[in-house]
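A single protein chain has been omitted; all remaining protein chains appear in their positions.
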Amino acid sequence: MTQADIDIQLVAMVTAVACALPGVFLVLRRMAMMSDAISHTVLLGIVLGFFLVGDLNSPLLIVGAAAMGVLTVSLVALLERTRLVKEDAAIGLVFPALFSLAVILISRYAGDVHLDTDAVLTGEIALAPFNRLYIYGYDLGPTGVYLMGVILLLNLLFIVLFYKELKLTTFDAGLAAALGFAPSILHYSLMSLVSITVVGAFDIVGSVLVVALMIAPPATAYLLTDRLPRMIGLSALVGVISAIMGYWIAIAMDASIAGSMAAVAGVLFVLVFLFSPERGMLAIARRRAEQRWLFAQTMLTIHLLNHEGTPEAEQEAQVVHLQEFLRWQPDFAARVVRKAVERQWVIRHNGHLELTASGREHASAAMLQS
Amino acid sequence: MQEQTRYAIQVTDLTVAYREKPVLWDVDMEVPEANLMAIVGPNGAGKTTLLKSILGLMQPAAGQVLIYGKPYQQQRRLVGYVPQRGSVDWDFPTTVLDVVMMGRYGSLGWLKRPGKSERMKAEEALHKVGMGEYANRQISQLSGGQQQRVFLARALVQDAQVYFMDEPFQGVDAVTERAIVTLLQELRSAGKTVVVVHHDLQTVPEYFDWVMLLNVRRIACGPVEKVFTEENLRKAYGGRIGFLRSDQNHHLENMPVEGVAAVETSPTGGTLPAGNR
Partner (left out) sequence: MDIFQLLSDLFTNYTLRTVAMGSMVLGIVSGALGSFAVLRRQSLLGDAISHAALPGVVLAFLFTRSKEPVVLMVGAILAGWVGTIMMINIVKRSRIKEDSALGLILSVFFGIGLVLLTFTQRLPDASQAGLDKFLFGQAATFLIRDIYAMVFLAGVVLFLLGLFWKEFKLLSFDPEFGESQGFSMNKLDILLTTLLVVAIVIGLQAVGVVLMSAMVVAPAAAARQWTDRLSVMVILAALFGALAGVSGTLVSSTTEGLSTGPTIVLCISLIVFISLLLAPNRGLIWQALRRLRQKRTLYLDGVLADMYSLSRQHDNLEYAHRIEVLRTMNAGRGGVYRSLKTLEAKGLVRRADDRLWALTAEGLPVARRAFLLLHPHALDTPAEKAAQEKGSEA
């Protein structure tokens, strides 16, 4: 591993974690697409800020970009409040317009500056090692690490300080408001943080792939756990894995590093989606198959119980009848009956089924439970 | 020769599960022709689920549904449906007449366009529900009661034998409620069968002939005067039942009055069981 390898991976990892933290709350608050909107509109903030101060490295640009992010959120809310368009359409109207404006301003008035529209989409993480921080001539490493590191700390601080409030407003905004927690202040603070994070990550991975780093790791973690702290930790972990694996795959293919990070994050999501021990497709399918048998047996006992003592009981309790009325396939019905007999919920009595005491108990309990 | 009861609807052993969690357990239901039937039960009892699985909108885990003795899939043309009013976006860019004409789409089948006869049927149905002048209105301009009438008109043009209605009285004004009841009675006189998911226990004996009490499983199903007893209601609603004074209601004359909780009256004059809000 060369120094450049280490530098790039370091930048990638810090960026991924910084993005994953606010991403958790975006995913939980069903506002994931807002990150897509913000990641596009901050460009306008950067451009306008650049026109104002004339320096691409000015910290004022970050302020301008963050303000633009908040403006985007407010514009969407404003548009939605007119009731003329629905929320999803409002997002879809606001960000392309602002982004287009930014792209045109760049290509028209800032073509000669280092602000290149393609780089906006793809980022330039490969250049990260060349932007270094020097203090008194000492090389302290790539600037990207420090920039994203500060943003990461900011995000972490926000989450730690307002953990209780965030949790409450995320899961029950109404209650939070009733308790005096001002959900909207928290909402806009979170959106400001998202904007700042996006601006920082923008240069490194580009506007579209910021969305991948913000959404994919938390979505993956959401399939693995129910607990918020664990979800935050897992998101960060998934982000780090995506960064490292993404980097090496990109090197092997000689392809876009940021794109490869997003792709790995996507693959990790798919793997968890399929194989998560609790919520994975495979686990669900296996559980369903088990449940299906138990469910069918319970259904049988309830069926027998419902018709016990009625005039048609004689007919309803026949094994052959199960196919007709419950619409069960013959061998399925036979297997269900056999299993129920094994459990001693029913007994077979020349072609008839009868409930045992424990079968009756099970049926009533099942009905009460649901 | 004695005439045998014709059953418009026969549901046998219907079990419906959502993600392997049972929502309906082994429900039987039979409704003789030309009856008005109410399905009542507490929230989460599976009333809407029952309706939807009868209509094939949800896949049951077991059981079967017969409409006039044949499986539902073969008898679809005989069935009309009034979904809950809140289930659609009333800001959709379309007119009242257009919505009502959708009731003809089923008989038109794939690709055929609605024409003059569909338009006439739709207008006729609109007059029947007292919405004749509203044909060209945009649907977002309607009040709740008017929306419900439009949905009823849409079901009327389906020209069905059996109607399923999901809470048609929900949130409508008193005038509309009367109009709907009159309409239901007309349908009954014409030999149609109507099944209504209903919330207002107080009006059950007045409006309906047949009733099903449901709470995940069938508690009771039959003629109102036989089945709509306090005992059954208690079974369906648990202890949460608030009920009416018996003198308002001749079917329930013999019901004991003590132990009856307070009546809660909603602005429209209906009562709801206290636990059912």
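To keep things simple, chains are lettered A and B as they appear, and every chain counts its residues starting from 1.
We take it that a residue touches a chain if its C-beta (ideal position, glycine included) is under 8 Å from a C-beta of that chain, and two chains touch if they have at least 3 such contacts.
No experiment lies behind these values; they were computed from the predicted model shown.
> In the intact complex, which of the depicted chains does the undisplayed chain touch?
The undisplayed chain, in the complete complex, is in contact with A, B.
> From the list A:Val27, A:Val47, A:Val145 or A:Leu353, pick the residue that touches the absent chain.
A:Val27
> Just to verify: which one of A:Met68, A:Ala128, A:Val145 or A:Ala216 makes contact with the chain not shown?
A:Ala216
> Looking at B:Val79, B:Val204 or B:Ala236, which residue reaches the missing chain?
In the full complex, the listed residue that touches the missing chain is B:Val79.
> Of A:Met281, A:Ile347 or A:Ala365, which residue touches the hidden chain?
That would be A:Met281, which touches the missing chain.
> Name every residue on subunit B in touch with the hidden partner chain.
Subunit B touches the chain not shown through residues 52, 55-57, 76, 79, 81, 83, 87-89, 92-95, 98-99, 102, 105-106, 108, 110-114, 138, 140, 154, 158.
> Going by the touch rule given at the top, which residues of subunit A touch the chain that is not shown?
Residues of subunit A in contact with the hidden chain: 27, 30-33, 35-36, 40, 79, 82, 84-86, 88-89, 91-93, 96-97, 99-101, 103-104, 107-108, 111, 117-118, 121-122, 208-212, 214-216, 218-219, 222-223, 249-250, 253-256, 258-263, 265-266, 269, 273, 279, 281, 284.
Everything that follows uses one rule, which is that only the chains that are shown with their structure count from here on.
> In whole angstrom, how far does the Cα centroid of subunit A sit from the Cα centroid of subunit B?
Taking the mean C-alpha position of each chain, the two centres sit 40 Å apart.
> Mind listing the subunit B positions that touch subunit A in their complex?
For subunit B paired with subunit A, touching residues are 12-13, 15, 17, 20-23, 25-26, 28, 61-64, 216-218.
> Across the complex, what residues on subunit A touch subunit B?
Interface residues on the subunit A side: 287-288, 291-292, 295-296, 298-299, 302-303, 306, 325-328, 366-367, 370.
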